[in-house]
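In this view, the complex is presented without one of its protein chains, the others remaining in place.
So that you can tell them apart, the chains are marked A, B and C in the order they are listed, and the count of residues begins at 1 in each.
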C-alpha cells in the first residue's frame, strides 16, 4: 500500500513532541515523512532535514513556501498531510493556511489560542472535507479505548462521578531556579501558550479523557487555579469542579509543581454497578471495581476486550506497548480517514474535540477570574 | 502495670466499630473492659456482656445508671475511661455527662452534631483536666505518623498542594435497592447522623489527615455535594476545594457511591522539594517522590524512620500490622495521658481535632447550600 | 463465655514472637494469660510478669514448677493451654511434658529438632486427646484460606506447578558485621536451631503454604543450600526442587540474606484453568489469573468469598487486618477445639503439619549433603 506523504511544521532538534509524531508515523507504517519546516531558523532546519535523510529541496523556510512548493509538485509527489508541532500560538495560523490549501492536518493541542479560532477551524474542516486530527495521544492507548467501549456497553450502570488527575512536577526546577527560567519556557509565556499553562497544557488532557471515555459532555466548570509563585504569569496548579448531564459531578486536578510526579494522568469513572480506573504510567492495566465481584484487571491482547481495543494493540499479551504506539494508533486512524475508509468513532480526536478543549480552557480561566463561580462551557 | 478500667457506650452485637475499640484496647494491653451500656435494649445488652465474660452488675441500662453505679464503687474498682461508639447524635450528651462526672472519654467521630456542642466539649475538657480522645483511627498508622514527622522536618520544602480522597461504594446497594433501605441506615438519617453523611462520616477523615500530616489548618472551603438520588436527604458524594495559609491550595474528594471502592482513603502532600503519598488500603507503604531522586518507599520497623513512627509498630519489618493496631496506638497514647505521662504531639487526636472536624463539616454543608461559595472555617 | 486460661513458656522482654502470641490471644478474646515461665532468668521473668499485671505466684522458675503449681490448683483456676515460644531446641521437651500432664499446647515452629521427636509428639497428642496447634501463622490470613478453598473447589483445573518464596535480608547485617554476631543469634546456632537456619526458620513456612493451599503432599525434594560465608554453620539461603503426586512439580526459594527483603513470603499455584498468587506483605489481595478472563483480585469481607475466608476477617472490606489477626484466627480455631466444637479443616495447623515440616527440613538438609539428589519425604 502506498504511504501517505507527510510534512511537518516544527519538531526540529531537541523537540520531543515532534520526534514522537515522526516515530508514531513510522510505527503505524502508513506515512512517509518527505519534508517540512522544522524550525524558524532555516539553516538549522536544513541541518535537521539532512540528519533525517530528507530531500533538502523539501525543507522549506516557512509555511507559505511549503504550501507553494508542494502545490507545484504533481499530486503523486505532493505532501498530503501535515503535522503541526509548534508552540500553541502558531497552530491556528498554520492549520488555517494548510487546510485552505487542501492539506490534511494533524495538530498538537491545545488546538488554538481562542474559542473563536477553534470554531473557525471547525468550519474550515467541514467546508473542505479534509481530515483534521488533534493529538490527544492518550486516547490511542488500548485500555483507554477498552474503557470507552465498556462504558458505552453500559457496564457501569448509571454514572455517578468522574475523577481525573494530571500531575507533573517538572516546573518546580524552573520556578525554584532563576527568574529567567520562566521566561525561557514557552509553555509559561502567555504570548506563546495562551491564557493557561497547567490547564492548557495538561488539564485539558484530563478533561478530554473524561469526555472521551464517557461519551458525555462537561457542561459547567468551577475552577480554583494558582500561579504558585508571584512572578509566574499563568496557572501552574489547579482544581476544577465539573458538572455533566443527569446529575453527574466530578473533578479535575492538575499540577505542574507536584514534586516528583512525572506524567501522572489518571481517570476514574464511577457508576451505580461498577467503576473503571486507568493510569497513564501503567497504561496496559485497566481496573474494573464492583461492590459484589472481585476487582477485574483488563490487559491488552485478550479476546475479552472489545474489537476497538484489540485493534489498537499488536503484540501478544504481556508485551508492553507504550506512548509511541498510542500516538501511532491515532495516526493509523488518520490514515484510514485520508484514504476514505470508514473510521470508528473515537479512532482519532477531531476538530470538535479541539473546540471542546478550547471551551474548557477558557471557561476554567474565566471561572477562576470570576472568584470561582460556575461557568457554562 | 495496672490496667486502666474501661467502660463502653454502644458497641453491642454486630457493631463493628465498638468491636474495633475493644480489640484495640486489648491489643495495646493498657486497658481492661469492665462494663458499659452496650445497646439501648437492656436485655440484649446483658446478653452481650455475658458473651464478653463481663460482670453483669456492671452492664447498665443507660448512661446515668453507669455513672451512678460506677461512682458508688471504690476508686480502685471504678471505670476510669469510657469509649463512646454510638450513633453521632448521642456523642455530645454522653460525653458531657461522663466528663462532668470525672470520666476520661474516647469518642467516635464526628464528635458532635454542631460546632457549638463541640466548643462546649472543648471547654469541659479544659475545665476538668481530663483526657479526651477522638477516634481518628488513621492517625495511628505508623506511616501516617512518619509522614507527619517528615513534613515537620522540612523534607518537602515549601508545600504547594494537598490532596486527599476517601472513596467507598457500600451505599450503592442501599440506594439502588428499596427505599426503606435508606431509612434503616442511621448514617443517612439527619436525626442520627447530623447535617452530612459522606462528609460527616468519611470526608472529615480526609480533612483530618491533611491537618494532621501537615500541621497546618484549612482556612476556607468551597464544596459541591450531591445526594446522588432524589430521595436521599444527605450528601453521598462531594468535592471540596480547600485553602490553607501561605497560598497552599488543595482538594478533598469523597464518595459513598464510588462502586467497588472499599475504604480508599489516600493523602498526598506536594512540596517544592518532594512529595509524600499514602494509601490506607496499603498502610505500610509511604512514598516520597522528588524531581531529582528515585522514589523512596518507606516501611515500618526501620531505623530510618522517626521515633514516633517506630514506636507505633511492634513487629519486625514486613510483618503487616493493620487497622486494629492503628487504633491500639491511639489507645496507647490515651493510656499515657491518663497515667499522667508526657504525650507526644499527635499521639492521639484531641477535642481540638473534634472542633476542627465539626467546623469542617458545617462549613462544607454551608458552602454547598450557598451555591458553592467560599466559607471560612 | 469463660476465657480459656493460657500459660506461656518463653516470650519475655524483647521477644517479638511471644508478644505476637499474647496479642493474638487477646484479639481473639477466647483466652486470658494467667501465668508462665517467661525466661530462663527467674528474676527477669517476674519483672516481666509484673509488667503484664499477672499474679506473680503464677510466674514460675521453670516448666516443671509450672506443671506442678498449676496441677495443684482447682480445675476451675488451672491453666488449660500453654503457648511454647522458646528457641527450637526446647520445643520437644516442654511440649512433651505439658501434653503428658494434660495441657493443651500451642507451639512455635519448627516443632522439634528431629523427625523422630515430631512423630513422638504426634503419638502423644493422639493418645491424650488434647489439642495441639503449630504456629504456622500465615495459614490464618483470610486470603490464604480463600486460596485453599478456591483450589479445593477445583477452580484451577489440573494443577501444573507450585512456586513458593520466602526471602528475608536481616542476616546480612550479622554476617557482614563481627563474627561474634553469628554466635549471638540462636537461629544460626545448630545447638539451638537444629540442622537448618534458613529452611528451618522460614523455608518451612513456604513448604507449609504449598501443602496447606493445595491439600497435596510434597513427596520428594532436591535442595541446593548455601551458608553464604565460610564461618556460618548453617544454611542461610537455598533453593528446593519439589515433586508432588500427579506429575506436579515446583520450587521453593528461600533466603535470609536477600538484602532489603523484609518478610517476603509468596505463593503461586498454577493450574490448567487458572492460577492463584498471594504475597504476605500485601496479605489482603489474592490474584486469580486465567488465560481467557481478566485477572481477578479477591479481597476480604465480600460475599464472593468462601465462608472459611469470611469467618477469618471481621472488619468491613478495605480495613486492613494484619499478621496479629492471622495468628488470632489460629488461636480462635484452637479455642474451638479446646471447647470441643467442630473445627473446620485448616482452621489451625496441627501436629501432623509439624511432622510434615520436620520431614521437609531433614530431607532438604539430607539432599544438600548428598550432592543435591532427590530425597523422599
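One rule holds for everything that comes next: contacts are C-beta pairs under 8 Å (C-beta built on N, C-alpha and C of every residue); 3 or more make two chains touch, one makes a residue touch a chain.
Because the structure is a prediction, the values reported are computed rather than measured.
**Student:** Looking at the whole complex, which of A:170, A:186, A:304 or A:374 touches the chain that is not displayed?
**Tutor:** Of all options in A:170, A:186, A:304 or A:374, contact with the hidden chain holds for A:170.
**Student:** Which of these, C:62, C:120, C:290 or C:311, touches the one chain of the complex that we don't see?
**Tutor:** Touches the omitted chain: C:290.
**Student:** Looking at A:96, A:220, A:247 or A:263, which residue reaches the missing chain?
**Tutor:** Among A:96, A:220, A:247 or A:263, only A:263 touches the chain that is not shown.
**Student:** In the whole complex, what residues of subunit C lie against the chain that is missing from view?
**Tutor:** Its contact residues with the unshown chain are 156-157, 160-161, 163, 167, 169-170, 172-173, 176, 222, 224, 226, 228, 237-239, 241, 243, 247, 249-251, 253, 255, 257-261, 268, 270-275, 288-291, 295, 372-374.
**Student:** Contacts of subunit B with the missing chain: which residues?
**Tutor:** 288, 292-299, 302-304
**Student:** In terms of residues, what is the contact footprint of the unshown chain on subunit A?
**Tutor:** Residue positions of subunit A that touch the missing chain: 1-3, 16, 19-20, 22-23, 26-27, 29, 50-53, 168, 170, 261-264, 280-284, 299, 301, 314-325.
We take it that only the chains that are shown with their structure count from here on.
**Student:** Could you put a whole-Å number on the gap between the CA centroids of subunit B and subunit C?
**Tutor:** Inter-chain centre distance comes to 34 Å.
**Student:** If you average the CA atoms of subunit A and of subunit B, how many Å lie between those two points?
**Tutor:** 42
**Student:** Among the residues of subunit C, which are close enough to touch at least two other chains?
**Tutor:** Residues 299 of subunit C touch two or more partner chains.
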